[in-house]
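Every protein chain except one is present and positioned as in the full complex.
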Amino acid sequence: MKAVVYNGPKDVSVNTIDDPKIEKHTDVIIRLTTTNICGSDLHMYEGRTSFEKGKVFGHENLGEVVEVGAAVDRIKKGDRVCMPFNVGCGFCENCERGLTGFCLTTNPGTAGAAYGFAEMGPWQGGQAEFMRVPYADFNCLKLPEDAEEKEDDYVMLSDIFPTGWHGVELSGFLPGESIAIYGAGPVGLMAAHSAEIRGAAQIFVVDSHDDRLKLAEAMGAIPIDMRKGDPAQQILDATGGLGTDRGVEAVGYQCCDRHGKERSNYTMNCLVKSTKATGGIGVVGVFIPEDPNAPDDLQKEGKMAFDFGSFWFKGQKIGTGQCNVKHYNRRLMKLIEQDRANPAQIISHRLPLDQAPDAYKHFDERDAGWTKVVLKPGA
Amino acid sequence: MKAVVYNGPKDVSVNTIDDPKIEKHTDVIIRLTTTNICGSDLHMYEGRTSFEKGKVFGHENLGEVVEVGAAVDRIKKGDRVCMPFNVGCGFCENCERGLTGFCLTTNPGTAGAAYGFAEMGPWQGGQAEFMRVPYADFNCLKLPEDAEEKEDDYVMLSDIFPTGWHGVELSGFLPGESIAIYGAGPVGLMAAHSAEIRGAAQIFVVDSHDDRLKLAEAMGAIPIDMRKGDPAQQILDATGGLGTDRGVEAVGYQCCDRHGKERSNYTMNCLVKSTKATGGIGVVGVFIPEDPNAPDDLQKEGKMAFDFGSFWFKGQKIGTGQCNVKHYNRRLMKLIEQDRANPAQIISHRLPLDQAPDAYKHFDERDAGWTKVVLKPGA
Amino acid sequence: MKAVVYNGPKDVSVNTIDDPKIEKHTDVIIRLTTTNICGSDLHMYEGRTSFEKGKVFGHENLGEVVEVGAAVDRIKKGDRVCMPFNVGCGFCENCERGLTGFCLTTNPGTAGAAYGFAEMGPWQGGQAEFMRVPYADFNCLKLPEDAEEKEDDYVMLSDIFPTGWHGVELSGFLPGESIAIYGAGPVGLMAAHSAEIRGAAQIFVVDSHDDRLKLAEAMGAIPIDMRKGDPAQQILDATGGLGTDRGVEAVGYQCCDRHGKERSNYTMNCLVKSTKATGGIGVVGVFIPEDPNAPDDLQKEGKMAFDFGSFWFKGQKIGTGQCNVKHYNRRLMKLIEQDRANPAQIISHRLPLDQAPDAYKHFDERDAGWTKVVLKPGA
Partner (left out) sequence: MKAVVYNGPKDVSVNTIDDPKIEKHTDVIIRLTTTNICGSDLHMYEGRTSFEKGKVFGHENLGEVVEVGAAVDRIKKGDRVCMPFNVGCGFCENCERGLTGFCLTTNPGTAGAAYGFAEMGPWQGGQAEFMRVPYADFNCLKLPEDAEEKEDDYVMLSDIFPTGWHGVELSGFLPGESIAIYGAGPVGLMAAHSAEIRGAAQIFVVDSHDDRLKLAEAMGAIPIDMRKGDPAQQILDATGGLGTDRGVEAVGYQCCDRHGKERSNYTMNCLVKSTKATGGIGVVGVFIPEDPNAPDDLQKEGKMAFDFGSFWFKGQKIGTGQCNVKHYNRRLMKLIEQDRANPAQIISHRLPLDQAPDAYKHFDERDAGWTKVVLKPGA
């Protein structure tokens, strides 16, 4: 089959490799029909994290079940399913509490596994024609009857829509509150969409790209252009000096200050400043324990010069980590089914699998207009 | 009246000053019978924070109501009452949500007020014969019939018992879980007592003083002596490498590493290490936005070299801030009344007000055996 | 001043009575500009509950502060304020936990007080030119700058908007879930509006009046006409036999079955049937402990032939009771201010105070089109 394979930093290609097979009775094989490129794929693409050569990319996957293991009860051949990016077993201490992003058995020795990801277990990605899904009854979300028609919405259930929603959740958000989202990439935009659906009184979205700020505004958010001055101060000014009830970090360790310089503490310290005393901050941008290629020394060892004194004095809370997609995907699926959510609105490109290498290049360079790329392996 | 007054760094004396008066219809005047010295008094005593000369210390106060303002309805002359260290108004946006540690009106321009405290509003402390309490119906906790008999337990409702309890609460603790508490000072010991009452399966308490570790052990905790090696590693070793479900920081910005060197990030980075992936950390040790006299440059500006990468990767949560004492004090009062809690067990010294200067000296030097000092103004 | 006064069953008139005065230092006097007639006023109007003759109606009140007691700090003369229908003290065990609908001091001997209400304390209502508000700093919600322009929205913060919202909250609702609301009177419609704002996937509204069902539909709900058959079965049919995640009772003890016969257990038993196993039910329709004039014997003593066996077997939950308005009114105010909520959309009549008697008559007879009546005392 054809698959998008990593050859080394900034070098991907579409290669022909062996088809995946049922390896355990609880597996299924999926024929992918839609699979996305994600911002976190770029960490691997850039060689910033250790991704094996020859490994297949892709953790945002949707397709049709073509083969079913002997111990699979719920999922049937022909079902259209969307897979959470996290691989869970369903029976470990974390999975049984719904913390499927921190499965203790699918990536032994640590907590949390994913398809096509550096250091997240042996699972091949889905930017390919076929993919093997373990513990299929647990990991596959069966889609409703309008699955084909709204395929580009439903595929967002694999990662960015629940991840944006998770950021809002981790912040402790209540309907009627205000929220500031740092980063208008796909996850930040999905956080804004989530906050809008969940009844935010005011949503601020911080970014430095015109196209992204425009998308945020179209979703009902107030755009904060960080090129115009300290974004935290802009938010304070817009809220009578008090700040917002809640905040979301949707950029991660490669965040840049308003002059474009990479400073891993920039968004977090802005969030402490622009969030009210007693407020909460959800962090869904990725931060990593070691980053040997980082520009500054603290970041090299995963440390951050964090405004802990102000954070404590304001009595704020922080929640972090990978989204436990299964915790949200059924409810978000129903919002799409009932036309109350349409995450596909941020898609900028729908491309065949063959054009993946070119798409990686544009997306990595944050080229204007390349907001979200969706690949169509069958096309 | 006599009162414990600040004259400058490491210099307090018992002076005669004017008696407090009813200034507003909602005030009452208290005759103090028990008032404690708190670890956070030492920050001011040492001159590390800006406390005005001539100001009266004391935010852990219990006494008898001797005068009542015209608009006070609930509190009567003769009532025995215990005051939360926080001064709340009862009607601002934060007080009405129970966040009385972040009152927006009793210390205008910021959030949160306290008696006898640096930068926490104009309120005189209670290490004195009398004290004025504003918004008395809101701020006074009326004690039950056994108030005199258990006065040394009830006085702990003003701060350290609810603050220790708050640390456990902020960590997201559930009964049946394990918890590690860094610091076996009065607040840390109260956190251990709280965890024990609330059904912890295992409680670890980290410190480097024999007397404090012994008190922790007597409360049912497993003592971790940090002089014997990395305390986080000791906890990992004792929990099969997984760490505890929850952790509490009960030291604050002046925390020292196991070699006795002040390093403000020491306890927090240990907590990230010794807490499970998906676990929670409650921070009730005090951290401050500016600390010009700190030994290291980051701490001077209230920053910390925090292991944010590991924190995020493990999907942990942090809750921080002053305890909202009113949120807990009625329930904790009932635990004392029903003999299910006895926070007075940690008191090492009961002294008349006159001996306060000497007590400050010993407590500040962490002299062995000076765990908790209770002053008796009437004695 | 002029006020709407109760003379006996189905007999109200606009009389001239004494102006209210500041009685305690914590009082303010309000000049009413908008005050609503509520469905619960009808219980008193009909003589079903014991309302004193000569008492002034009105618990949904908005106006301007014209006089301020000496111990009032926050509220100023000239402020435009909206009062929760509950009268709270702010310092009792319930008020301090935010349970202001169950204040223990403003209606001694029981829990909960309200303006102009039977058995809810001595407080006069606001269907008048002026009203006295006790504990004004605690009870008055100060409105934003657009208070006059959106007065008809903001007045709904006194009762029906937070009460509808409370019904949704009591049901345990999460965004993305489905919900069924029984009753499309003002409270039921506000529950639907709330569910829509909070991200419901599907909202069903059950009623038997065309005008009300049309309003529900305009709000994004699916109307269920109970005249067409068992409403619970209609909902089961529309949800694949599973029922909704959540349900709200917004009718109360005078609910009628689909043949128009009063049966106090009708809506509750329908809710047990149409709610999923493990689902939740919020009850904001009023039920009363004694109802001597009820048509059936169980109801006379406040009992209901409730489907407890099915309720238990399905593992459902019920939350009940008066809304604690202060728990929600600030956040809902912000939703109005930011144009994200517009509760005034259900108003059918805006009338001067003099026309109150006529309005009571029409509203009591559920005359078509009389959805919600707003009185304008100054007009």
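Chains: A, B and C, in written order; residue numbering restarts at 1 for each.
The rule we apply is simple: a residue touches a chain if its C-beta (ideal position, glycine included) is under 8 Å from a C-beta of that chain, and two chains touch if they have at least 3 such contacts.
Owing to the predicted nature of the structure, the values given are computational and were not obtained by experimental measurement.
Q: Among C:Met1, C:Ile288 or C:Ile347, which one is in touch with the chain left out?
A: Reading the full complex, the residue touching the unseen chain is C:Ile288.
Q: Quick one: which of C:Gly54, C:Pro108, C:Gly315 or C:Pro352 touches the chain that's been left out?
A: C:Gly315
Q: Touching the hidden chain in the complete assembly: which of A:Asp19, A:Glu52 or A:Glu96 does that?
A: The single option touching the absent chain is A:Glu96.
Q: Looking at the full complex, which residue from C:Phe91, C:Tyr182, C:Tyr253 or C:Phe363 touches the chain that isn't shown here?
A: In the complete complex, the chain left out is touched by residue C:Tyr253.
Q: Sort through B:Val155, B:Leu332 or B:Ala356 and give me the one touching the missing partner chain.
A: Missing-chain contact among the listed residues: B:Leu332.
Q: State which residues belonging to chain B touch the missing partner chain.
A: On the side of chain B, residues 174-178, 197-202, 328, 330-332, 334-335, 337-338, 340 touch the unshown chain.
Q: Mind listing the chain C residues that contact the chain we can't see here?
A: 94, 97, 99, 101-102, 110-112, 170, 253, 264-265, 268, 277-278, 283, 286-291, 298, 302-322
Q: At which residues does chain A meet the chain that is not included here?
A: For chain A, the residues touching the absent chain are 24-26, 69-71, 73-74, 89-93, 96-98, 105, 137-138, 326, 330.
By definition in this document, only the chains that are shown with their structure count from here on.
Q: When the C-alpha atoms of chain A and chain C are each averaged to a single point, how far apart are the two points in Å?
A: 42
Q: Could you work out how far the Cα centre of chain B sits from that of chain C, in whole Å?
A: 42
Q: Could you tell me which residues belong to chain B and also touch two or more other chains?
A: As it turns out, chain B has residues touching two or more other chains at 97.
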